[in-house]
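To keep things clear, I will list the structure first and then write my remarks on it.
For this depiction, one protein chain was excluded, whereas all remaining protein chains were kept in their positions.
The block that comes next holds subunit A.
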Amino acid sequence: MGTKSKGYEGQECLQALLIADNFNDNLSYANNIYPDALMPVVNTPMLEYALQTLCTSGVQEVFLYFSRQIDYVKSCLKPLKKQFGDWIKITPIFSDGCRTFGDAMRHIDTIGCIRNDFILLRGSAFTNADLKDLMNVHKAKKREDKNAAMTMVLKDFGNLKDTTLRHERHILYSNNNTKQVLQIIKHPPGNNNFHMPLQFFLSNQSVTIKSDAVDTHVYLCSQSVLSLFSDNFDFQTIEDFIRIILINEELYNTRIYWQPLLPTDFALPIQSWRAYRLLTKFILRRHGHPLAPDSRPKSLREYVFTNVLDMSYKHHSALLSNGASIGKDSIIGESSELGENSAVNTSVIGANCVIGKKVSLVNTLVFSGAKVGDSCVIKNSIIFENCTISAQTKLTNCIIMPNVMLNKIENYENTVLEIALNNQLSEKKLEDLEIYKILSTEISYAEKYDDFEDPHNDHCHSDTSSTRASTPTAILEDDDENFLSEVIESLHRGYQDKLECGPLIIEINCSRFAYDIPLNHVSYNVMKAILILPFLQNEKHLPCANIYRFYKMKKEEIMSITATEYFKSLKKILTYFKPILVNYIKPEIGQEDCLQAIEDFVYSNKKYIMPYLKNLLHLLYNDDVLSEQVILDWYEQEYKSDSPNAENTSDITESLEKIAIQLRKEITPFITWLQEAEEDSSDEDSS
């Protein structure tokens, strides 16, 4: 079976990648029980919804990436393969060691199974949209912009201020015409202050700001996304990826776009228990049609309405005894029994559950195999698989972990019950905030917690950038020094091992982000690093940490070479690293920084560089790194004291001015030659 020929009618094969785990603990307590993609919502694992959508969208091949609870996953996969195998080619990939989203993507890249643009889904994604149509939008974007890496799919729910969805929204800044994403940040309730960089408005003709966008966890990706993950090992999550790509758009030369879902299509990722409950409600209320009970996927097909007006359903094999009532937004799973005069409201009951007589269940999730005794009253709780709850128990705001047996008549409130290692029942109190986040839908909690919930998560993007900007200069200089060391290290190694310049540029970029260095400092430091390199030529074993400091300390020792030798090796190095120089120094500002670096270097290492300074400038001029205008401008300038990171050590300070004058004297012949050359060329132009 050739995989290429699988696409029928000669269409190219549309591939999807589903990363089953979310690598977070948003669904606390359930995280250790189900892999995220197999989390049942309305008694159907998320994966089944996703596969159904992929099938109806005409996706031909899907890779499922699992990294946790492999054995459990394998047992679940078989029926799914049987159900969907005729429609779509399913290839599971198992990796037990993978701990982050980024690792997963890098693993996929090494496997090399993705051959084209692909649909990336997270295990938490739920949508009924036609992904093929969306993919076509991405392909159209790619025709306009070859470097479009990704199109995010966002759902616009309108104003979410007073709805339960308010926790899931994002603020999106985008270019109005191209739909290019400029920034996307979480927009939690209670936080209404947002900082907007002026740059957005300066560089874009018109900017759209959406305050109620919900990320669907569906991303339409170009193949380059995988290689971007591979090149940047510090991309841990997809949020990292998006944020860093957006900040350094020019550097990666790649862009992210967004696309709204059609108004009639529905999507809601389960990134929290709140979203989980909401999704349950929306599925029961058929917002996800055709993903709805009695329609699709197959495990939901068997359900029937018990009451259309209440949107309540039961599996056709479920048993309702006399007087049992299923209230609003509820569903009873396969082969479950509901005893006499029991009432179920806004609850989901899984398969093979036995609910006794006169039981009241309100706003409760009961997973499969649970047994609830007569006359229990359960409110706002979650009961996981195979629990047994004896008669007359009262539970409010409780989480019952799998296989717990409650034999005594007891009332629990705000408690987590689980079986500890010694097979004893352990109790843990739930905090108010947790109750609000996981169990309750009551508004009273909302008022209490909305204002200061998750301060850590919410502001992290904006905060980090602002603290960076306002940190004292001392730290910045330290960062600069560390950065310089890393650049020297990279270049030294690159030169010794004869590496290509492309990877070195990427390496320098990585260091740049690690220390948050502005672009002009980069060109300054790169030039400086190159000027230092000849001194390190003979040192085979360099210390790993902070080479620059090492260089400063051992200065006298290392500098045992003559000026001629120095310039000889400098010339070689410059020729070798020409692509790097062109990359960083080509723009006019970069050239100024480069000259500044040379000037600063002269101050501290007069005897080596002064005699050959004009040769050096000539070389850079000939290599098109420096333009004559910039050199002339620089020459005209007086000595500047506010140069970035100048080595203002005391012994040099007094003579600096002297050196500056000497320096300019030294290169006068070159400048004269330049000016003459210019006159010549302008003469030629005029004649």
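One rule holds in what follows: contacts are C-beta pairs under 8 Å (C-beta built on N, C-alpha and C of every residue); 3 or more make two chains touch, one makes a residue touch a chain; residues count from 1.
Just so we're on the same page, contacts and distances are computed from a predicted model.
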Q: Write down which listed name, "GDP-D-glucose phosphorylase 1", "glutathione transferase", "Translation initiation factor eIF2B subunit beta" or "Trafficking protein particle complex subunit", is the UniProt protein name of the chain that is not shown.
A: "Translation initiation factor eIF2B subunit beta"
(Q) One chain isn't shown here. Among A:A20, A:M39 or A:C55, which residue touches it? (A) A:C55
Q | Contact residue for the chain not shown (choose from A:D234, A:D294, A:D624 or A:E676) | A | A:D294
Q) Hey, which of A:G97, A:G112 or A:G158 is the one touching the hidden chain? A) A:G158
Q: Write down which of A:K328, A:K358, A:K394 or A:K568 is the residue touching the left-out chain.
A: A:K328
Q) Which positions on subunit A touch the chain that was left off? A) 8, 55-58, 86-87, 128, 130, 132-133, 156-160, 162-165, 212, 263-264, 266, 282, 285-290, 292, 294-296, 298, 301-305, 308-311, 316, 328-329
